[in-house]
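The complex appears here minus one protein chain, its other protein chains still in place.
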Amino acid sequence: MYKGKRIVAFAVVFCAVVLMPFWANAFGASASSGPEVSTDTPAINQMDEKQCVAQTEYMKSSHMQMLDQWRTDVVRNGSREYTSDSGQVYEKSLDGTCLGCHSNKEEFCDACHDYAGVDLYCWDCHDGSAS
Amino acid sequence: MAMKRRDFLIVGAALGAAGLGALSGCSPTEGAPARAEGGTPGRHWGFVVDVEKFNRVADMDKIRSVCAQAYNIPSIDDPKEEIKWIWEEPFEDSFADMDEAYLPDAVKESGVPVLCNHCEEPPCVRVCPTQATFKRKDGIVEMDYHRCIGCRFCMAACPYGARSLNFSDPAKHLDHVNPDFPTRTRGVVEKCTLCSDRIDRGEAPLCAEASNGSILFGDLNDPDSDVRRALAQSFSIRRRASLGTGPSVYYVLKGVEEHA
Partner (left out) sequence: MLEKALHGSKGYYVWIAVLLLAIAVGVAAYANQLMNGLTLTGMSRDVSWGLYIAQFVFLVGVAASGVMVAIPFYLHHYQSYGKIVIIGEFMAVAAVLTAVLFVVVDLGQPMRVLNVILFPTPNSMLFWDMCVLSSYLIVNLVIGWTVLGAEKKGFPPPKWTHVLSLIAIPLAVGIHTVTAFLFSGLAGHDYWLTAIMAARFLASAFAAGPALLVVLCLILKKTAGFDVPRKALDSLAKTVCYAMIANVFFFLLEVFTAFYSNVPGHKAPLEYLFVGLDGHGQLVPFMWVATALAAIGIFLLLVPKFRHNYKTLVPALMAVFFACMIDKGLGLVLGGFVPNTFEQVVEYAPNINEVLVILGVYGIGFLVLTVLCKVAVGVRAKEIAPAREHGADGDAAAAACEEPAAS
């Protein structure tokens, strides 16, 4: 092979660099344990039954889709009320409903977003009180 | 393996195309209607400005500040980059196409409040390439700031100069932020919303409330509404109505009769 040795050598170096995260997990220190998310806020502590607008698992995996849908509903379709599976009615509002309970943005929202490397700009415009 | 390079590329391209198709299925608004459905059908919200009364009793600074505080409108000194939702212009400039030489001084020298006309046939909605601006069922022309790409086609299309671009970050020009209403980001266009959030809660727009009765608000489709009764009693005009936009803001010129 033309310049075979060099090609193989660089291929090995390339693989070593690209697969770095796997090396880190396999041979390095313990794998990351995931973010610490706190629901310790006055509003949540006051609740008899600690229940979000949907199941925790669903909220963990799909809150962004729900918020996106809420945004479309409110801004474009004038639909401002959300009825949960339990029959309770909520206002479709990031500022009012979500952040009303989850007032600890740093321990709740940011903890996970930072861990996942997600850079959001929702707060640039929403929840002016925080800025 | 007898797969030739060419076949490999074709298969690769097909797979790539399939992947793109799958990606488009992840569209965040999948299932959402392309057209806006908001607002109560059958309504047609509008304003009637009593020009003479406005000049006598209204305090434009107060109206502007009430509006600006509620909707986090930045105050920018540079007239080129000002964000304007409602503001005052001389009658002669606002109705320049009328070009009447011998109007009563009271009318000629008066100022009128100008704002988005929430047109029946809004040119801004027609030209917007992303439906970021749209018309609700109750006639309100709304903005979706999340979707606006800042192409400013709507600004060129609006015959009323009612649209403003956030040339820079508006947060820098806000002294106090009302947490109940979002601020905007730079690079998006904004305008008067006719207080659609208040209307949805059954409240009247702020400018009408703060105008000491010189700006009437109501349903133009309802013959018994304040606005329709006012229009039935007096001579009224609309800005550049000949363009076929169907403005929903009427200006009543009772002053003509009183001063004649």
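Order as written gives the chain letters A and B; numbering starts at 1 within each chain.
The rule is short, and it goes like this: contacts are C-beta pairs under 8 Å (C-beta built on N, C-alpha and C of every residue); 3 or more make two chains touch, one makes a residue touch a chain.
These figures come from a predicted structure and were not determined experimentally.
**Q** Name every shown chain in contact with the chain that has been left out of the document.
**A** Displayed chains contacted by the hidden chain, ordered by label: B.
**Q** Which of these touches the unseen chain: B:Val141, B:Leu165 or B:Ala230?
**A** Hidden-chain contact among the options goes to B:Leu165.
**Q** Which is it among B:Glu89, B:Glu120, B:Asp180 or B:Asp197 that touches the chain not included here?
**A** Going through B:Glu89, B:Glu120, B:Asp180 or B:Asp197 one by one, B:Glu89 is the residue touching the chain not shown.
**Q** Taking the full complex into account, find the residue in B:Ala68, B:Val189, B:Ile215 or B:Leu253 that is in contact with the omitted chain.
**A** Residue touching the absent chain, from the options given: B:Val189.
**Q** Please give every residue of chain B in contact with the chain that is not shown.
**A** 27, 29, 34, 79-82, 84, 89, 93-94, 96-97, 99, 123, 126-132, 147-153, 155-161, 163-169, 185-189, 240, 243-245
By definition in this document, only the chains that are shown with their structure count from here on.
**Q** Quick one: chain A and chain B, Cα centre-to-centre, how many Å?
**A** Measuring from centre to centre gives 34 Å for this pair.
**Q** Within the complex, which stretch of chain A touches chain B?
**A** 65, 68-69, 71-73, 75-80, 95-96, 121, 124-129, 131
**Q** Sort out for me which residues of chain B touch chain A in the complex.
**A** Going through chain B, the ones touching chain A are 28-29, 32-33, 36-39, 72, 134, 136, 142, 144-146, 171, 177-180, 182-185, 196, 200.
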